[in-house]
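Before anything else, here's the structure in question.
Only a single protein chain was left out; the remaining protein chains are all shown in position.
Moving on to chain A:
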Amino acid sequence: MDRYSFSLTTFAPNGKLLQIEHALAAVGNGSTSVGIKAANGVVIATEKKTGSSLIEVSSLEHMAMVCDSIGMVYSGMGPDFRVLVNSARKMAQKYKRIYMEDPPVRILVKELASVMQEFTQSGGVRPFGVSLLLAGVDERGPNLYQVDPSGSYFPWKATAIGKNMVNSKTFLEKRFNGDMDLEDAVHTAILTLKEGFEGQMTEHAIDVGIVNVIPSAESGKSTPTFQRLTPAEIKDYLANIL
């Protein structure tokens, strides 16, 4: 018997779906992640909490590339994130096979959110214990989306999820403006993480990813590309802050 035929997420008398609320609590226990949409790109960043100095930090994958032009970060349960990364990557390739180009962020977000919703209603499973931040650039411009364990998704100009989301969002509200350059956005994102960071923030303690639009040398066309900043690049940003 490998399938429960009934849902484990059911309505409480007050109309709430408690398992989803508990999943959000799991997200709230996770390391903070932030995202900022700039005029010419998007930045997402997260704290890499290592429980011990013995862990090989290079083996941890907190920031994931979904396809060339889309990146993803999370707050909450790492193992659940890996499952969603694999799903997202597969979805992106399926789209590409049909349309010969990367999916627009909003299309990918819809499909991913749909999967997350299924796990709040299908038999014998629990909701995912992660909130996701997806960043990408498509024909409409830069995009930043949040997806929650319930399957709800929200487009943001700038946001934070995880342990320190309330303070971080207040911080972002003060500093965000619509004409920000990607460089400034990265700077602000790192500053935001630093606000809630316990201890000394080094270039190995955070992961930063950007999606920017790089003009191609041969064709003159520009393609959006997701890339993780190297520790050296993060160190430069940190040097400017400290």
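In the analysis below, a contact is a pair of C-beta atoms (placed from the backbone, for glycine too) under 8 Å apart; a residue touches a chain by one contact, two chains touch by 3 or more; residues count from 1.
Just so it is clear, contacts and distances are computed from a predicted model.
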Record-based protein name (UniProt) of the chain missing from this complex, from "Proteasome subunit YC7alpha/Y8 (Protease yscE subunit 7)", "U3 small nucleolar RNA-associated protein 4 homolog isoform X2", "Sorting nexin-1" or "Acyl-coenzyme A oxidase": "Proteasome subunit YC7alpha/Y8 (Protease yscE subunit 7)"
Identified contact with the non-displayed chain, of A:A39, A:V83, A:I107 or A:M201: A:V83
Options A:Y74, A:F119, A:Y153 or A:Y237, residue touching the unrepresented chain: A:F119
Of A:A23, A:A92 or A:A205, the residue in touch with the unshown chain: A:A23
For chain A, residues in touch with the removed chain: 1-4, 8, 10, 18-19, 21-29, 52-56, 58-60, 77-80, 82-83, 86, 119, 124-129
